[in-house]
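Just dropping this structure here.
Left out: one protein chain. Kept in place: all the others.
What follows is chain A.
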Amino acid sequence: MKPLRSRGQGVEHRVQWNLRSSLQKLAAYGPLLAGFALSAEATPNANPDLTDPLWMVGIKAFLVIFGLLTAFAYMTLIERRLLARIQIRQGPNRVGPDGLLQPLADAIKSIFKEDLVVSRADKVVFVLAPMISVTFAVLTFGLIPFGPKDAFFGYDPWVINLDVGLLYVFAVSEIAIYGIFLAGWASNSKYSLLGSLRSSASLISYELALGISLLAPVLLVGSLNLREIVEWQHQNGWLILYMLPAFAIFLLTSMAEAARTPFDLPEAEQELVGGYNTEYSSIKWALFQMAEYIHLITAAALIPTIFLGGWRMPGFMEQIPLIGGLFALPYLWMFIKIALFLFFFIWVRGTLFRLRYDQLMVFSWGRLFPLALAWFLLAALVVAFKWPMAVLGWLSLLSLVVFSAYVVLTAQPKPRGLPRMGAGD
């Protein structure tokens, strides 16, 4: 039942209220303040990016940020408990029932700890760096659609609906790198500087493979808008079926972008006493952690949106009469998929160990990047010659077979350079 309200077509809205339309744009794009304000003159009325009234957008933006921060707090607990389970330990279970209040205790602790600012640091940039990290981490999540139109109490379940959606994701995540970069430089410490140079170099390298891996799906769908990508998948089947290599590369590179375990050089405690955030303490350090987890949650929401049908349930389940109606809730599937990927990330962290720096770079430039490029060229061929999309499905299957054969047939890597230990030695 749709509540009565005026949206776009109402009489009030036809009045060219410049301030309002410009404010809508300000809310939508955050950092691009002045320029968006300009557009009040250019397009006085229609703003296709914001489908809801401004106050609603504000509420949703607040909800997204609040939700992300809560999710961050409890992700730390869930991660520690799950890791403990993987390693046959107990994990934090003292504060509150089953340790449920642990995030609260952590928050209080990190706020009331002494906040050190290194005396010879560049003070302004030192304070600015964690703020840049968190701000640009939060900005992406508003793009992700959580359900059909009007599913959020009669309003749309997304904050902004950008036609350049994926490009915006890239732009924001590129700027987010500056947080790490500036933190290391402003600390005026060699460990921090080396750590930040190293981790920003790796982040930039993986950004490249990430961008190219997404070119192929965008080419097939013909849109950068996340909503249109979800709709396309509803009509043609999930993109993972056509784009398995792209999915694999995107999954790996998103883990690298969020600095997760096989790629978590930013946290290399053994080598650089913590890397770029060595000199940071208390809440500023927590802000970096926050940014990292928010990147992780955003990645866990972006991957299913692009490759796994977004907020829709699996296609075959819609055919089943009873379940199809029962589970057709708008938010349920998105949350299930996000949780699935978050669990996957934690599982990987519990299983794999950290790569060395040169291994990390070779994996990005030598493996992922050419692979992404080759798959993009294949997909471009299929699209250009208008071959049926099933070709891409078969190619995906073939790539899976080839990859499995490669893993099975190649021997276990021997340790290089170390003297071989024979059985009798």
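Everything that follows uses one rule, which is that a residue touches a chain if its C-beta (ideal position, glycine included) is under 8 Å from a C-beta of that chain, and two chains touch if they have at least 3 such contacts; residues count from 1.
The definition used in the following text is that contacts and distances are computed from a predicted model.
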(request) Pick from "NADH-quinone oxidoreductase subunit J", "Propanediol/glycerol family dehydratase large subunit", "Biotin synthase" or "Branched-chain amino acid ABC transporter permease" the UniProt protein name of the chain that isn't shown here. (result) "NADH-quinone oxidoreductase subunit J"
(message) In the whole complex, not just what's shown, which of A:T140, A:N161 or A:S200 touches the removed chain?
(response) A:S200
(message) For the chain left out of this view, which of A:A171, A:L241, A:M317 or A:A380 touches it?
(response) A:A171
(message) Out of A:M56, A:V159, A:L224 or A:I338, which residue would touch the omitted chain in the full complex?
(response) A:L224
(message) Across the whole complex, list the residues on chain A that are touched by the chain not included here.
(response) 22, 25, 29, 31-43, 48, 122, 125, 163-164, 167-168, 170-171, 174-175, 177-178, 181-182, 185, 188, 190, 193, 197, 200-201, 204, 222-224, 358, 361-362, 366, 416-418, 420
